[in-house]
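A single protein chain has been omitted from the complex, and every remaining protein chain is retained in its original position.
For chain A:
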Amino acid sequence: MANMAVSRIKREFKEVMRSEEIVQCSIKIELINDSWTELRGEIAGPPDTPYEGGKFVLEIKVPETYPFNPPKVRFMTRIWHPNISSVTGAICLDILKDNWAAAMTLRTVLLSLQALLAAAEPDDPQDAVVAYQFKDKHDLFLLTARHWTNAYAGGPHTFPDCDSKIQRLKDMGIDEHDARAVLSKENWNLEKATECLFS
């Protein structure tokens, strides 16, 4: 690993640790190994969004050419968001691609991701299914996103109706995560979800 990348990451690590966001517990960063190439980030769901109260874990991989190329970031916590894949956690965000600037830091990346959670861009989607729901059935989108936050990120809102529908599919031998994904995709229509799973 290039010297510059290491020294930069070390400094950015300190920057995040010293930042006021860490005092508010809104962002966090930790090392995975000694080589400084892999990090784990964590961001809190922003207030007044369906992600409020959740903690979202991020996988951060620092390339050899950092900071001249952007870090590779992915959501490890499952999340229901138009710009984040509900399957892989891949993120569609300009600063992680073409608009990366060498002067940006891990702190700015984490804060940008937090901002992305607060302001989705459904017209430039990573997950087309979620984006469609976001635009067409916004109430259902909010419910689904809140439910996912509860199920995966420790959010406070529970949805007994969703849970019972998932349980029904689980009773048929479907994996819980698959059941949740299919029900979310089919706007929580149990009949359609069953049809989708068994046809």
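In this text, a contact is a pair of C-beta atoms (placed from the backbone, for glycine too) under 8 Å apart; a residue touches a chain by one contact, two chains touch by 3 or more; residues count from 1.
Everything below uses one rule, namely that contacts and distances are computed from a predicted model.
Taking the options "RBR-type E3 ubiquitin transferase", "Vacuolar protein-sorting-associated protein 36", "ATP synthase subunit epsilon, mitochondrial" or "GK21742" in turn, only "RBR-type E3 ubiquitin transferase" matches the UniProt protein name of the chain that is not displayed. Summary of contacts with the chain left out: across A:Ile22, A:Met76, A:Ala90 or A:Met104, the touching residue is A:Met104. Although one chain is not displayed, chain A still touches it through residues 4, 7-8, 10-12, 65, 67-69, 101-104, 108.
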